[in-house]
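Here the complex is missing one protein chain, while the rest keep their positions.
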Amino acid sequence: MNILKKIQFFVGLATLISLAVGLWYVYQAPADFQQGGAVRILYIHVPSAKLALLSYLFLTVASILYLWKRWESADILAEAAASVGAAFTVLTLASGSIWGKPMWGTWWVWDARLTSMLVLLILYKGLMVLRHSLDDPVKGARATAVLAIIGAVDLPIIHYSVVWWRTLHQPPSLASGENAQVHITGPLLPPLLILSGAFILLGLYMVTVKARQIEARRRLDALEAARMHHDE
Amino acid sequence: MLKAIYRIAWKDVAGDLRRRATLSSMLFFAISVLVVFQAAFEPDRKEALRLLPGLLWATSLFTTLVGLGRVFQAEEEDGAFEGLLLASVPRGVIFFGKWLGNLLLTLLVEFLILPLTMVLFNVDAWQQIPMILAILTLGTLGLTGLGTLLAAMTRGARSRETLLALLLLPLTAPLLISGVQAVAATLVEDGAISPWLKLLVIFDLVYLAITPWAFGWLVEE
Partner (left out) sequence: MSDYTLYVASVYLLALAVYGGYTLRWRLAYKKLEAQLASHSQESA
């Protein structure tokens, strides 16, 4: 576990430095001529959304590895990624709503991206609940891994069905109209790129922190199970 | 192999028809859902026609949950699931057998709900019944496929009924969207139905292709 501790330290340091640099650029960046100061919300929102999806990708890969190779470490990483991904998804939804209120005039629009994000959040929650409602930890791990793969198949279908639904059935809403397409260019781009990188590091750091907690929890559970067995 | 699928399915369906346990609870659950919708929305005839697709699919979806909670119940009570797994049939066959049994019961309930909904909500769309039944069947293929897998996944879980709803409902969003739009298209003149049927077929194919494998990974020792 010493290697993980070292990795964690350096990733944590890199995260702090890149976040500081990114936030400095955000502070320096000019306001957008259309959106004004509200564009600064996107510097948090867009990287969060990327990480919410990236965490799911990570979770899927870890789940496939666990089912295939039976590595417990893959399962620990999958469990950690679910918690971290849920945190990023919550913030994506919240920051999107806060951005939408002044820009679109509503907190919520049922467009493809928002709907998929909401489903993603429920999926993360389902993965967490499923794991802990099965008494046998191995069964829980396997069921969670299978659900993660099913979800990975479902998310694109959900996204495209909502896109289809919106284009065929409803008149283009604010969210899918031209004016809502967010184009970030020129001097607004560097803070976004730096913060995206910083958030990838942040995600990695959070996964290592969570993974170490889970690993310690499992060691303690095993120890207690062994002791109970010994006492009998 | 087909025979094994049929025998597993028939054991469930025949056993249930004899006891009428699942079937009647699904049916009465569906009726109470319809009563709730009526009390909540109080639609007049025109509104009822607009609400019909959503009513049908929402009722079907909730009712499916009741049926799914019991797919593996008989085996759980007498511990026969492990015995079923020990039998010399591929996992996929066991899955399809369980799926078929659940599919037949669910379809039966849906076929009863449809005329009932039309009567209770005063909707005059009797000519469209065959088409609506076809759409319901198409959607239910994938719905029960995914549902049977999730029922196997939550086997032995604490508060599994709630868990099943939490897992199934978000994953069926594409099904609900396309099913509702397809039924709605049959109720208006020159409604565009084919894109939604395509989406339903895609959903079915994806889920019926992936779930037998997923079931194998789930129960593998």
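Letters A and B name the chains as they come in the text, with residue numbers starting at 1 for each one.
In the analysis below, a contact is a pair of C-beta atoms (placed from the backbone, for glycine too) under 8 Å apart; a residue touches a chain by one contact, two chains touch by 3 or more.
Computed from a prediction, not measured in an experiment: that's the story for all the values here.
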item: Displayed chains contacted by the hidden chain, counting the whole assembly; value: A
item: Per the touch definition above, residue among A:21, A:98 or A:128 touching the missing chain; value: A:98
item: Interface with the undisplayed chain - residues on chain A; value: 31, 36-38, 40-41, 44-45, 48, 83-84, 87, 90-91, 94-95, 98-99, 101-102, 202, 205-206, 209-210, 212-213, 216-217, 219-220, 223, 227
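The definition used in the following text is that only the chains that are shown with their structure count from here on.
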item: Centroid spacing, where centroids are CA-atom means, of chain A and chain B in whole angstrom; value: 31
item: Complex interface listing, chain A residues touching chain B; value: 67, 115, 119, 122-123, 125-126, 129-130, 133-136, 139, 142-143, 145-147, 149-151, 153-154, 157-158, 160-162, 164-165, 168-169
item: Parts of chain B lying in touch with chain A, wherever the complex brings them together; value: 146, 149-150, 153-154, 156-160, 163, 166-167, 169-171, 173-174, 177-178, 181, 192, 195, 199, 202-203, 206, 210-211, 214, 217-218, 220
